[in-house]
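Just one protein chain is left out here, and the rest sit where they should.
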Amino acid sequence: MSTLGIAVIGTGKMGADHVRRIGRTVGGARVVAVADPDGDRVKAVAAGLDGASAHTDPAEAISAPGVQAVLIASPGPAHEEAILHALERELPVLCEKPLTPDPAGALRVMEAEQRLGRRLVQVGFMRRFDAEYERLKELLDAGGIGRPLFLHCRHRNASSPSFFTSEMLITDSVVHEVDAARWLLGQEITAVSVLSPTPSSAAPEGLRDPRLVLLETAGGAIVDVEIFVNCGFGYEVRCEAVGESGSAQIGEGQSMVVRSAGLSSGEIAQDFTVRFADAYDRQLRRWVAAAAQGRVDGPDAWDGYAAAAVSAAGLTAAHSGVRTPVELVERPALYL
Amino acid sequence: MSTLGIAVIGTGKMGADHVRRIGRTVGGARVVAVADPDGDRVKAVAAGLDGASAHTDPAEAISAPGVQAVLIASPGPAHEEAILHALERELPVLCEKPLTPDPAGALRVMEAEQRLGRRLVQVGFMRRFDAEYERLKELLDAGGIGRPLFLHCRHRNASSPSFFTSEMLITDSVVHEVDAARWLLGQEITAVSVLSPTPSSAAPEGLRDPRLVLLETAGGAIVDVEIFVNCGFGYEVRCEAVGESGSAQIGEGQSMVVRSAGLSSGEIAQDFTVRFADAYDRQLRRWVAAAAQGRVDGPDAWDGYAAAAVSAAGLTAAHSGVRTPVELVERPALYL
Amino acid sequence: MSTLGIAVIGTGKMGADHVRRIGRTVGGARVVAVADPDGDRVKAVAAGLDGASAHTDPAEAISAPGVQAVLIASPGPAHEEAILHALERELPVLCEKPLTPDPAGALRVMEAEQRLGRRLVQVGFMRRFDAEYERLKELLDAGGIGRPLFLHCRHRNASSPSFFTSEMLITDSVVHEVDAARWLLGQEITAVSVLSPTPSSAAPEGLRDPRLVLLETAGGAIVDVEIFVNCGFGYEVRCEAVGESGSAQIGEGQSMVVRSAGLSSGEIAQDFTVRFADAYDRQLRRWVAAAAQGRVDGPDAWDGYAAAAVSAAGLTAAHSGVRTPVELVERPALYL
Partner (left out) sequence: MSTLGIAVIGTGKMGADHVRRIGRTVGGARVVAVADPDGDRVKAVAAGLDGASAHTDPAEAISAPGVQAVLIASPGPAHEEAILHALERELPVLCEKPLTPDPAGALRVMEAEQRLGRRLVQVGFMRRFDAEYERLKELLDAGGIGRPLFLHCRHRNASSPSFFTSEMLITDSVVHEVDAARWLLGQEITAVSVLSPTPSSAAPEGLRDPRLVLLETAGGAIVDVEIFVNCGFGYEVRCEAVGESGSAQIGEGQSMVVRSAGLSSGEIAQDFTVRFADAYDRQLRRWVAAAAQGRVDGPDAWDGYAAAAVSAAGLTAAHSGVRTPVELVERPALYL
């Protein structure tokens, strides 16, 4: 078991979190280079690591000595360039979602992989590594509730960060349900509709929050997603799959129930880092193990592309108010 | 406390159930006349009662001696005529839903009441008497979760009777959510859309089951209803109201949890008579008490009309595949 | 279906509640006489009834014209005399628990019934009529979790009335679990132990509250009962039966779940009248139906006696701090 040298691109909240996780909870890996346009920040992060180099240029970090794999946690628009650099060096990549902000960028990433003739890029759709989602996937695959008819999804955040836009509800939040639905059902999304109630007065001025996003799939299932990023009461990700012979629900679990003053209550996680802490850990561990063998063991570039295509259709549906079909290129052989 | 004499019109499953309930669980009332086109059936029901007369003609039963109130449980198309007979005699009426199969009939009932200058007709939307719905209504009225944004509804039956049609999913089943949404939110429905997954193979050939019905309200809320009348696993009516500051869920209660063979399980009611037994009892008790004073203390003819209008728009939306606005006449003063 | 004339003895909280219930929710019965030592109170109650006579002497009420059955809701020490009066007239009796405050009184009641050669007395252990308890009983009888090994019981009240004593925790509260255990398991109690934590500071000075009461049964099962009558947070009656092949839990049901301010909460009933409203209704309906036929269809005098004997042993165990065997007379043939 040798140690995998990783370059981490982007040292904001997510990037710093990954650095910490690699150090503490992932055996067999260490960070050897970090990159961030903010020179002070990247130096501070590198200083906490044993022998890691600090860079403001991602390309430099990727080609630093000892780098065997690349973890990209920079903002979405910077992903494509960093991925292409990593692919030039044939390095495995774990890229935070979205793969790229639009389908065109994702297609270019896939072209690069096809030229290499191998998949190296994994997208950070970490719900696939969540224990509850994994059990739901197993149940569906085993036919435990028959052919799936509906996925009823709730995706709630206590509040949204100041930079959040109406578009990001779809491209940054619902994109998780887009990938989860595609993965759980094994079907592509074929159309998107968006219904918008009068926005919550708790949402910042101008933000269309909440919304109900309706996805139709190639296999005739319907996915409804309530996205509500200023729900106030916590972070909740729930999903009920309804099949021909039963239903299965995840995300309802409450660990501690307190009875007091006439109420029986459980705490609601306030943040995705609590709810999905284990999934992030597991994602990283499995990627490290696969990366050491040059394999991808998780959502790949095709998954990133499909999510980008659905997001684009979702934005069109949100703006036009009408159901919008999703068009996908033919799936290249590499991704079958 | 004198005893209220009731004529029961229709002695099928629902009618017979009401007769039994009046006898056993409702003090201060007794059945004095029963009517049903099936002469043998109505005679058998009357035989079990002390001094009740049997009729094949509803009008005759309504004008039988001692009748002070009328409970109508005949098929929907027979409702209007029976109600009008009862109104001619100024008798309080409890009419099973739907008030009438179409909005036009409901308007004629309302006209008759307006001529009398008083409301006498109550519609059998018994969810308004269910303890859980009552608590949800109180919470919403008290602003406990802020302005409502969504109602997520699930309405499931283990299996549908042989005579059930695709239209009845909307006019007989979803009509309960239509009334519940109007009552809970205090808002009329303004538009309907219907999404249909590939029908379940468990549904009879030709039945479009399940469906997702989307209602928009005058106050900018969205109501999504999964109607699935062949879900196989039981009778379930659940509702989650999402407001600006919280969410409230009903219908999740499990009375007994059994741990055995690797599973922790609760029984799911197989029938609405189990889930809503108390609501039916309470509806009847409160109607008897109000009827004795010539008042209506529950959903009235306007509520029946509005439900019929939404059902009609729902059918149009289901057939056309596009969002259909709901048009209501101006609300007459009597129903304000 | 003729109407059963009932004399209600005692018009305090429980008695008044029964009078109301007979009027509104029980068909086929009416109150024809009421008795209470408080002359003003009993007159006020009678005034609200159609043609009921008011008495300060229970014996007078029991022999009033039209009395066909007797419901006793006076304080425990007054039960025996009223029951014996009713038995002299061969009238069916529904007597609130405890049948009598001590085993000797219960034995005298049983002797009176044996002289008559028939059972007429039912004890108000209404949990036997609760839907959840009924399901648990069915499950146990059907062998659904194998031979029972444990009953883990929680019996909690928000707060205790001012007159409550340390003895009453056992004789008035735990007595419900004593009967429920005997009925659920079909076994007599053979020994009692009592463990007492430092009393809660929320309990009135001098009240040993809470306590853990341990019952051993003839069939080798163990019943532990947490009795806590000043728990502060509500009224809770929960029971987990553990058998050789599984466990079954009742009393956990929450009707509405609210998510707000970081918590997911359900309301806890504040009173037994809420939690067991249906059981009280059902008890009364079934007793009325059985009384009309001169039968007992519920817990009888033997059950009242056995509960009294266990309570007596429980008091001894509580005072002495050591495990105390329960001694029962041989079960008379009438009660087999």
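In order of appearance the chains are A, B and C, and numbering begins at 1 in each one.
Here is the rule we go by: contacts are C-beta pairs under 8 Å (C-beta built on N, C-alpha and C of every residue); 3 or more make two chains touch, one makes a residue touch a chain.
This one's a predicted model, so the numbers in the text were calculated from it and none came from an experiment.
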| item | value |
| --- | --- |
| Among A:Leu136, A:Ala181 or A:Ile268, the residue in touch with the chain that has been omitted | A:Leu136 |
| Residue of A:Glu81, A:Glu188 or A:Glu252 touching the missing chain in the full complex | A:Glu252 |
| Sole residue of C:Ala64, C:Val93 or C:Ala221 that reaches the chain not shown, by the stated touch rule | C:Ala221 |
| Candidate in contact with the missing chain, chosen from B:Gly15, B:Gly232 or B:Gly246 | B:Gly232 |
| Touching residues on subunit C - with respect to the absent chain | 146-147, 149-150, 152, 154, 193, 195-198, 200-202, 210, 212, 214, 216, 219-222, 224, 226, 228, 231-233, 242, 244-247 |
| Contacts of subunit A with the absent chain, listed as residue ranges | 1-2, 22-30, 49-50, 131-132, 135-136, 139, 144-145, 245-250, 252-261, 267, 278, 281, 285, 289 |
| Sites on subunit B contacted by the missing partner chain, in the whole complex | 158, 232-234, 236, 254, 259-268, 270 |
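Convention: only the chains that are shown with their structure count from here on.
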| item | value |
| --- | --- |
| Chain nearest the overall Cα centroid | B |
| Chain copies touching (subunit A, subunit C) - same or different residues, decided at half shared | same |
| Whole-Å separation of chain centres (CA-atom averages), subunit B against subunit C | 37 |
| Subunit A and subunit C, separation of their C-alpha mean positions in angstrom | 57 |
| Residue list for subunit C, restricted to those that touch at least two other chains | 254, 259-261, 267 |
